[in-house]
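The complex is shown incomplete by one protein chain, all other protein chains being positioned as in the whole.
Going in written order, the chains are labelled A, B and C, and every chain counts its residues from 1.
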Amino acid sequence: MLKTVLPYLLTGIAVGGQYALIAIGYTMVYGILRLINFAHGDVFMVAGILMVYIMASGLPLYISIPLVLLLTAAIGFVIERIAYKPLRSAPRMSIMISAIGVSYTLQNLVLYITGGLNKSYPKIPFISESVSIFGVNTKMVTLITPVLTIVLVVALVLLINKTKIGMAMRAVSKDFETSQLMGIKINNVISVTFIIGSVLAGVGSILYFTNYNTVIQTSGAMPGLKAFVAAVFGGIGSIPGAVVGAFIIGICENLIKGLDIILFKAGLTNTSYGLATFSDAFTFALLIIILIVKPTGLFGEKITDKV
Amino acid sequence: MMKNTRSGSYAQPQEKTVKLSTVLSALVILLVYAAVFVAEQTLPSTSILFTVLKKGATYALVAVSMNLLNGFTGLFSLGQAGFMLIGAYAYGILTIPVEQRMNVYQYYDGGIVQFALPVVPALIIAGLCAAAFAFLIGLPVLRLKSDYLAIATLGFAEIVRTIFQWDKLGFLTNGSNLLREYPTFNDFNIKGADGEVTLYLSTLVPFIIAGVCIALIVLLLRSSYGRAFMAIRDDEIAAEAMGINLAKHKQIAFCVSSFFAGIGGAMLAMYQNTVQAKAFTSAMTYEILLIVVIGGIGSVTGSCISSFLFVACSEWWLRFLDQKQMIGNFEVPLLRNGFRLVVFSIIIMIVVLFFRQGIMGTKELPDLFKPRRGGKKPKRSVKEKAEQAKENAKEALQAEEQITLTAAEAAETGAAVAAEAAGEEAASLKDKAEEAKEALKEALAQEAAAAAEAETVEGGEA
Amino acid sequence: MKKILAIILAMMLLIPSFALADDIVKIGVFEPASGDSGAGGKQEILGMQYANKVQPTVMIGDTEYTVQLVYADNASSTDKAPSAASELVNQGVSVVLGSYGSGVSIAGSPLFAEASIPAIGVSCTNPQVTAGNTHYFRICFLDPFQGTVLANYAYKTMGITNAYTLGELGNDYDQGLIKYFTEAFTALGGTVMGDSFPNGTADFTPYITNAQMYGSGVVFAPCSIAYATLIIDQAAGQNAEFALLAGDTWDSNMVLNAATGTNLNILISTFYQEGGNEEFDAGFKAWLNSDAEAMTNNGGNDIIAAVSAMGYDAYFVALEALKAAGSTDAKAVNDALWAVTYDGVSGAIAFEATNGDAVRDQAYIKTVDTATGAWQFVAVQGIE
Partner (left out) sequence: MREIVMQMDNVTMQFGGVVAVDSLSLDIYKDEIVALIGPNGAGKTTAFNVATGVYAPTNGRVLLRGKIIAQGHPTGKMKHMYAGTHIGEYNKLISHTPDKICQMGMARTFQNIRLFKNMTVLENVLVARHMRLNAGFFQSALNLNLHEERRLRRECSDLLDMLGLSDLMYENAASLPYGKQRYLEIARALATDPRILLLDEPAAGMNPQETDELSDFIRKIKEDFNLTVFLIEHHMNLVMDISDRIYVLDFGKLIAEGTPEEIQKNPAVIAAYLGVEEE
């Protein structure tokens, strides 16, 4: 039984780690601006495209990876300044629409540049290699992802809890207006948030696309949406929540894809129901259920209405 | 106590202009329909103009139905594509002629449904199916706040898409395969005995269907229920305190919107000649949302105008951007496949960022025919207004000062955490801050407006 | 502001009417240049463009007409297809070529029918494209044929009895082929298990694991190229021992790129095998190498996709029809098409009389030489 489930678990954990890195960007931005940054998934995709072009230009790996992360951070920063900052006092719906607009723009821009053809992602030595673990063949990246994710998350939590900017971020997410009155430079805090989120999405994109080696303009949409679901599932605004949520969703999704065969091997069925079909639908069903049962997510804090 | 020189005399002319502008609007709409009818009889029926008009009419209905939710009730729902899908499939499943079913359901032995309904009942059932799904999903999700609702409805649409593609339901939905051979817009053309079309109605009919549906939505918006929806949009808490049952009214708005989205989906099915669940993605919802935004959130007229503009631009006028163009021997740079979409998305971003009101803001067609009020105001009231504004500003400033002080106090005792725990105090504090800020903004705006007005009046006199 | 906008829009209306009017015959290219099938659509267009380069004029009656290709991107989506079709009709094309993908062809079909414009399907293999109409023709084989051919090959030639199918959910091409494959394979005595993956899937490892767990000897995955490369890469990563089997969509150098250096066994059925016509191959490669944009659209190298050859043939079939019709009138072209025969690079093309489908009874089976990264001819396979 374990032998049947193990390969699914392994990929589930890897996918979960990649979702987690994207989900952090969502959860941090939401924590501060109360905005679903619909463009975040596309920033993730753009990071992938950048890597394709930068590696194609012949730069060595140790320059191109930092360069990709730097450019991704810059994109996150610019998006915030252009598309969200002018709307700070506008109704929330306007900002969200702006986010959808940015997502649309990024996708179309990439479509134009790549000609709508899928680009194969450059192979990165070491992490692209195949390994065998407990008799299951997989890529090195599958093993590295969860470890790297945890390391980055711990670093981030330390940053938030121990540094001045981290304190400012916490204050802003608690109470936007008051912290502004307290003299916190809101715009800087928000920019930093976007930069951190984008860099993590950049790291996520390197891991993700090394695993699934094709980038196309729509590559960011689904992982983005799922990462957001993960963020909501874990309790939006909470970084550990987002990470836990992402791992749960990654694992569940993969188990469902293999559910037919797991049931088959367990002797429960002998026909195929095509349950794998519902791997994506399940994620959204999970979202709706969690929102109904516990709207604040697993680790979310309760927000009381004011009258 | 509030004696005013304009008292009483104001309401009367208002009533009259309302009537005049309504008549004018009706006239304009009538003209549009007449133009469509005439164009269809005179221009070649294969002109792309009609393709665009058909899709425009379809999208107009869907956009208005989305506006009913997002713009008038303040419910940010992103499930429109899902409800359209339900409508489109319901229509297709119910209207495919029996003799064609073997052909269409080629992998499912002709499917389970072995009858065909006429178009109009099928359209209504399509709407009802969408509304029924909306009712079920609305029960749990409508309690959610704005962006959670958005993401939940988006997820719902994805789930619906998956279910409709599941091959185990193929006997009903034809699984991943297309539904086709059902009556489309072209079947509305009236043909003579020789098979030649004698009267072209394939564009007018979608206009009529969309027109009737939009008219029903407008009637709803003008009714007491419409006012309740807008009250919920403006202030949920106050609306509830004024006796409006939030759950019930949100549910009504959601179901009505989905009903018409379902009909819109059925129209889209007629336009596309085929239905395939694959096409009803969240990208479609975003497209409709952008139409609503460009037209003006909270304006039915705006949604209609912008849907035609959007469809015409994206699928007709801007197509030349996708191909190399030569001006003489000079090849215009940048033009190649995909450029159209880039230009298009930049236009959208400009609208979203700089013209947030969209084309119409919250204005409707009749508002365009009303005389502008600004110019008529006597000079005195301008000055009064300016003074009032200044006073307001002063007050607001004082209020804000006070808030800063109290906020500082709060900070001393443990900053935001304490403030939140303090329940009422925090709430009132924040509200005051908001109130003051708003008042200040308003006051400043009023002052500026008043000053500007005063200037123009004075300038005019000089 | 609004006035300026209105003026701009009015000007845009005028631009398309600049086209000049001396002895030009327009051929519509109804192909996806974006969306899921964008890559395949572009390769199909390449064949037409090259053909246009080779033969830019046509004698109709006594006049020499210049052939102009008019493009409309149907974005691989049924909701964009009608307006793209309408655009072609509006431009006054005499005949339409395309599309890659059957769903969009069916969605555009009634618009061509209404304008009495014939269409020649290049690689749309769904029977429903041509069934029950007189204006849609096609030069490729059909899904039932292809599915059966592959099942026969897998069962009889490869000797495999346990197959796994993997297709995109909601994609009629994938699901149709799988349906026919499964029917034929089980009829022969084999067993088939299968899954469908949702649109936008990137993670295929669980499906590959599924196939391994079922102990399938062959995985039949006739999906679009975007997914094909992912499946290949991940199957290689998991040291898959099964053979990968697919239809004509996989006949792309992107598949080659992905498969090179792995030890997978990939087999596909297709319309054309490079080397089938030396002259065409050489000319096409030369053209690709001279045109940077064409090269990009072909995926960055000069390996010839079968759909390019098909596009090339379709163009010449259209010219034959124009010649036979003796006029640029679409209706006349439609009538003439029934009798057109043409000896193309992908074989002899003739249309059967009920639906206008190509008379083809053979498909090429080829495999990837993973060491050199080139297609290798395996067999010509018919239904029997």
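Here is the rule we use: contacts are C-beta pairs under 8 Å (C-beta built on N, C-alpha and C of every residue); 3 or more make two chains touch, one makes a residue touch a chain.
Bear in mind that the values here come from a model prediction, so they are computed numbers and not experimental data.
Student: Which listed residue (B:A116, B:I163, B:L246 or B:I346) would be found touching the missing chain in the intact complex?
Tutor: B:L246
Student: Among B:L43, B:L199 or B:L219, which residue is in touch with the absent chain?
Tutor: B:L219
Student: So that we can see where the missing chain sits, which residues of chain B does it touch?
Tutor: Contacting residues on chain B, toward the hidden partner: 1-2, 4, 6-8, 10-11, 14, 216, 219-220, 222-225, 227-228, 230-231, 233-235, 237-246, 252, 256, 298, 362, 388, 392, 395, 399, 406, 421-425, 427-428, 431-432, 434-435, 439, 442.
Here is the rule we go by: only the chains that are shown with their structure count from here on.
Student: Looking at C-alpha means, what's the farthest chain from chain B?
Tutor: Farthest from chain B by mean C-alpha position: C.
Student: Rounded to the nearest whole Å, what is the centre-to-centre distance of chain A and chain C, using the mean of the C-alpha atoms as each centre?
Tutor: 35
Student: Measure off the straight-line distance from the CA centroid of chain B to the CA centroid of chain C, and report it in whole Å.
Tutor: Result: the chain centres lie 38 Å from each other.
Student: Where the CA atoms of chain A average out and where those of chain B average out, how many Å apart are those spots?
Tutor: Chain centres of chain A and chain B, defined by C-alpha means, are spaced 30 Å apart.
Student: Residues of chain A that contact two or more other chains, please.
Tutor: Residues 111, 115-116, 221, 274, 277, 280-281.
Student: Could you list which residues of chain C touch at least two other chains?
Tutor: Each of 33-34, 169, 196, 198 in chain C touches at least two other chains.
Student: State the interface residues of chain B toward chain A in the complex, per the touch definition above.
Tutor: Residue list for chain B touching chain A: 70, 76, 137, 140-141, 143-144, 146-148, 150-152, 154-156, 158-159, 162-163, 165-168, 237, 282, 286, 289-290, 293, 297, 336-339, 341-342, 344-346, 348-349, 352-353, 356, 403-404, 407, 410-411, 415-417, 419-420, 423, 426-427, 430-431, 433-434.
Student: Hey, which residues of chain A end up touching chain C in the complex?
Tutor: So the residues of chain A in touch with chain C come to 4, 7-8, 11, 15, 111, 115-118, 120, 130, 137-139, 208, 211-214, 216, 218-219, 221-223, 254, 257-258, 260-261, 265, 272, 274, 276-277, 279-281.
Student: Could you pull out which chain B residues touch chain C in their complex?
Tutor: Per the stated touch rule, the residues are 45-48, 50-52, 55, 103-104, 106-107, 161-162, 165-167, 175-178, 180, 184, 186, 268, 271-279, 281, 284, 309, 311, 313, 315-320, 322-323, 325, 336-338, 341, 359.
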